[in-house]
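Of the protein chains in this complex, all but one are displayed in their positions.
Chains here go by letter, A, B and C, matching the order in which they are written, and residues are numbered from 1 within each.
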Amino acid sequence: MEHFAVWVAAFLTLGIVSFLYKDNPWYKLSEAIFVGISAGYWFVVLFWDNIYGKFWNGIFPEELIDSAGNVVTREPDYWLLVGAVLGTLMLLRLIPKIGWISRWPLAFIIGCTSGLYLINYFSSNMMRQVEATIMPLVGHWVLDPATSQNAFSAFSGADIFSNLVLVIGTFTGLVYFYFSKEHRGAFGGTAKVGIFFIMITFGASFGYTVMSRMSLLIGRADFLLFDWLGLVR
Amino acid sequence: MNPIRISLLNLPLSRCLVRIAIFSIFFGLLSVISISAQQSADTANAVPDSQLVEFALSPPFEVSAKDTPNDGGGSITVIWQRSADDLPNGIVTEYRVMRSNADQPEVFAEVGDVAAGETKPTYRYHDGNASDDEQYYYKVAAVTISGDDAETTQEVVAESDVTGPVSSSAQWFDWRRINAFVGVLLLCGFIMFYINRAKAGKKIFIRKIAGLDAVDEAVGRATEMGKKIFYIPGTQDMDNVQTIAGVTILGRVAEKAAQYDTWLEVPVSRSLVMVTAKEVVKEAYAKAGRPDAFHEDQVHYLTDDQFGYAAGIDGMVVREKPATIFYMGAFYAESLILAETGNSIGAIQIAGTGMPSQLPFFVAACDYTLIGEELFAASAYLSREPKLIGSLKGQDVGKGLILAAILLGILLETFNVWNFSSLFSVIN
Amino acid sequence: MRREIPLAITGIVGVVFVVQYFIPHFPFSRMNDWFSDWFSIVQACAIWLGALNLLKISAQKIAARKSDWIYSIVIVACFFLIVIIGFIEGESFRGQGTAFSWLYDYVYTPLSATMFAILAFFVASASYRAFRARNFEATLLLGAAFFVMLGRVPVGDMLTAFLPDGYRLSALASWVMNFPQAAGQRAIMIGIALGIVSTSLRIILGIERSHLGGE
Partner (left out) sequence: MLVAGIILVLTVIAYLAKVVGGFEGVQFSPTVSVIVVILLAASLLWILVLTLKGRLIGRRVVFLYVGIAVSLPLFMSISQKIVISPETQQLYDAISELPSGAKVLVSFDYDPPSAPELQPMAEAFLYYCFTHDFKVIVIGLWPQGPQQANLAIDKLLALPEIEAKNLQYGIDYVNLGYQAGNEFVIQRMGGSFESMFPTDYSGHPYSDLELVRNIRNFSNIDYSFNLSAGYPGTQEWVQVAVDRYGLSMGGGNTAVQAPMMYTYLQAGQLAGLLGGMNGAAEFEKLVGREDKGTRFMLSQSFAHMVVIAFILIGNVAFIVGGRKKKL
């Protein structure tokens, strides 16, 4: 069985890799297996984890026995029934005549999502990023214990430069996203600097990810050459 | 009926008492044996008994307890000053917070512990197991533990005075979030103001967005070549705003496809997205006056799996060779797999996402990319509806305020006038 | 009515979910958790719709003997194989030694790991094609990628060993990541936040409503 298993894994691995050369029956077979197995996988997992694990066990909590041998009972969480109602309304789509009712749970989900994202992105992404951008540029003011007055301690030239880069980059980058003003003149120039920063951002994070992606491939090569064929010592 | 439990040990009280009894007998015997052994072995250099088994420990003081502010109830904050023996590298190992009910004020049970050795003299503990309609008393004990595991542990405890009664309650507004509240009101106010202005007929200028101007061309090209258009609304579910944005843009694209009479195919990876996308495409075809041209199977589901979906799309792309592919929504690592395959068959590709980590890959592999905020502006831009355009203007005013705040804040902080950034701090 | 009710639901629910952030009191305090619970239940119900759709499309292909119909049979067979096993094995389907975990380990894992791994090839071909000094912007993109890529492997520091410590490629790469890269990232993130606020507001106000379909 172990031999069979490693051959199955290797067969599918090579099937996917063969796509790089061109589309072929081997890839088509691997792809079909992948789509079928993964669709079924999530179907099963969502059923057992969400419907059984979360909903059923939430409404009819199992009695647990702790290490001391006592029975621990949990309160049923009837709020989960709302989810079940929404889910059932969703499934009404299968009946064409009243399928339109499924728009209600959809409207509900879209409303929740919009509300949650509105406030979460405002508070964490926007406020936090603005907070991080506002900083003293050239030095700190630190409390001097001797005189109990604020004394100025300057940053090094390199730090000042780095801070300036950070602030200018954020500022001009935001100007680039301005929609209601034509990008011309001094404004256009600022937006242009902004796009330069955005390009550096893209280049750097692209280059950064290369390392992780390569290690994934190394892992697969090791599986094929070492675990499967044993060509590598 | 549950027996009373000592929460930390998770044992019923009765068993705890039995354990304590066993322990005390054990330690009692142990200390008697060890003391007598010591005494007989080392009578000349005897050490006073008190130093061997116990020593005085100073308790924490100024213990106070109050309802935790800005919360949903069920929590009491206990605050105390450190014990005199808890200095950096002092002998106190931890503090134990103990609580009793108003029914039995003398019976204290441990509710939590805090590691000692902080640099600040004031400690606080949030007791999150309070019930809002009960009164409680608290005291805090400084504890010194020696020994490594349960059998050899020796504890010396010094308890503070009792404080109370106190009870917890829930509040109706979180005052720490007032800055976010004002900010959201302002921003939403601006957006709504400009929506109304646009509704009233005021013209608003919007700059060109290259990726969106290319939509017509891309749809037109597919028509000329007699090939399909693929639209991929991201790989996340409807609980992500980016997916919702992707689906609304789908509506605009579908309208154009219906006008041009080009086959638009939407393979999706989430069932809820499938349901929504079907509604959207159907409506778009109706709007374009071509309800008959809509086909149920234009929108279809593949698999929820990230890479299973990518494998499926790759296969469809190389076999059916669409002329145009749109990627609009939330993407993860699959972005480059999809975009490179699309690129290899020479399709025109227009992408848009609010996932900063995936933007570089779309930029590298697609003809046009909507960067972050441009994705969210796309639906308004494509529809040219005044109300939607108005919201873009409102957004820009918000942006202007942020830019001004950044400049002002940096000036104020550089010259040490005011810690401006604290206005934007978020407490979670 | 088919349009008004959903619009009203979206609007009311949207406002409630914005407001819950500011109200620590029950029931607002628990709404976040509820939504994630409810959503996961709806999701698990909706996947039936998706699965039926997948089976329907595959069945149509098989019935019409469209090109590659044989692979549609494979999709359907694999789907039923894992679903039947998953339901027979019950709650503990993930346990050691189950047929489900065999399929996971030897079919699902190699497939997804390989699909993930071929990204390495695509990363290479995309950088070969896209990183060209066409204009100033593209040169910046290229330059940043180049330095960060070199700075992340030992070779980078070996090439710049003549420079003092702290000025070698790895230090340069981390400076680029920490300052210019972070600045651009911040502008993008603030922009995205504004875009999301505006989009959500349009949906809550019912101005953007194409997702709700027609009459």
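In this section, a residue touches a chain if its C-beta (ideal position, glycine included) is under 8 Å from a C-beta of that chain, and two chains touch if they have at least 3 such contacts.
The structure presented is a predicted model; accordingly, all values stated were derived computationally and were not measured.
K.L.:
Among the chains included here, which ones are touched by the excluded chain in the whole complex?
P.N.:
Taking every chain of the complex into account, the missing one touches A, B, C.
K.L.:
Identify the residue among C:M31, C:A46, C:I75 or C:L150 that touches the chain left out of the display.
P.N.:
C:L150
K.L.:
Please identify, in ascending order, the residues of chain A that touch the omitted chain?
P.N.:
Residues 3, 7, 10, 14, 18, 20-21, 26, 66-67, 208-212, 214-222, 225-226, 228-233 of chain A touch the chain absent from view.
K.L.:
Since one chain isn't shown, list which residues of chain B touch it in the complete complex.
P.N.:
Touch with the absent chain occurs at residues 7-10, 94, 115, 148-151, 344.
K.L.:
Tell me which stretches of chain C touch the chain missing from the display.
P.N.:
94, 109, 112-113, 116, 120-121, 123-125, 127-129, 131-134, 142, 145-146, 149-150, 152-155, 157-158, 174, 177
Assume only the chains that are shown with their structure count from here on.
K.L.:
Could you please state the distance in Å, as a whole number, between where the Cα atoms of chain A are centred and where those of chain B are centred?
P.N.:
Inter-chain centre distance comes to 12 Å.
K.L.:
With chain centres taken as the means of their Cα atoms, state the distance from chain A to chain C in Å.
P.N.:
Comparing mean C-alpha positions, chain C is 6 Å from chain A.
K.L.:
Which parts of chain B, given as residue numbers and ranges, touch two or more other chains?
P.N.:
Chain B, residues with two or more chain partners: 177, 180, 184, 187, 239, 241, 244, 272, 275-276, 279, 302-305, 307-308, 311, 319, 356, 359, 361, 363-364, 371-374, 377, 392, 395, 399, 402.
K.L.:
Mark out which residues of chain A touch at least two other chains, giving numbers and ranges.
P.N.:
Counting only residues that touch two or more other chains, chain A contributes 16, 19, 28, 30-31, 34-35, 37-39, 41-42, 46, 90, 93, 103, 106, 109-110, 112-114, 117-119, 121-123, 126, 130, 132-133, 167, 170-171, 174, 177, 198, 201-203, 205-206, 209.
K.L.:
Which part of chain B faces chain A closely enough to touch in the complex?
P.N.:
Within the complex, chain B touches chain A at residues 2-3, 10-12, 15, 177, 179-180, 183-184, 187, 204-207, 209, 238-241, 244, 272, 275-276, 279, 302-305, 307-309, 311-312, 314-315, 318-319, 356-357, 359-361, 363-364, 371-374, 377, 392-393, 395-396, 399, 402-403, 405-407, 409-410, 413-414, 416, 420-422, 424-426, 428.
K.L.:
So in the complex, which bits of chain C are touching chain A?
P.N.:
Against chain A, the touching part of chain C is residues 2, 5-7, 9-18, 20-21, 30, 32, 34-35, 37-52, 54, 68, 71-72, 74-83, 86-87, 91, 93, 100, 102-121, 123, 127, 131, 136-138, 140-149, 152-153, 173, 175-194, 196-197, 199-201, 203-204, 211-213.
K.L.:
Within their complex, state which residues of chain A touch chain C.
P.N.:
Chain A reaches chain C through residues 5-6, 8-10, 12-13, 16-17, 19-20, 28-52, 54-55, 58, 79-80, 82-84, 86-88, 90-91, 93-94, 100, 103-123, 125-126, 129-130, 132-133, 162, 165-174, 176-177, 194-211, 213-214, 216-217, 219-220, 223.
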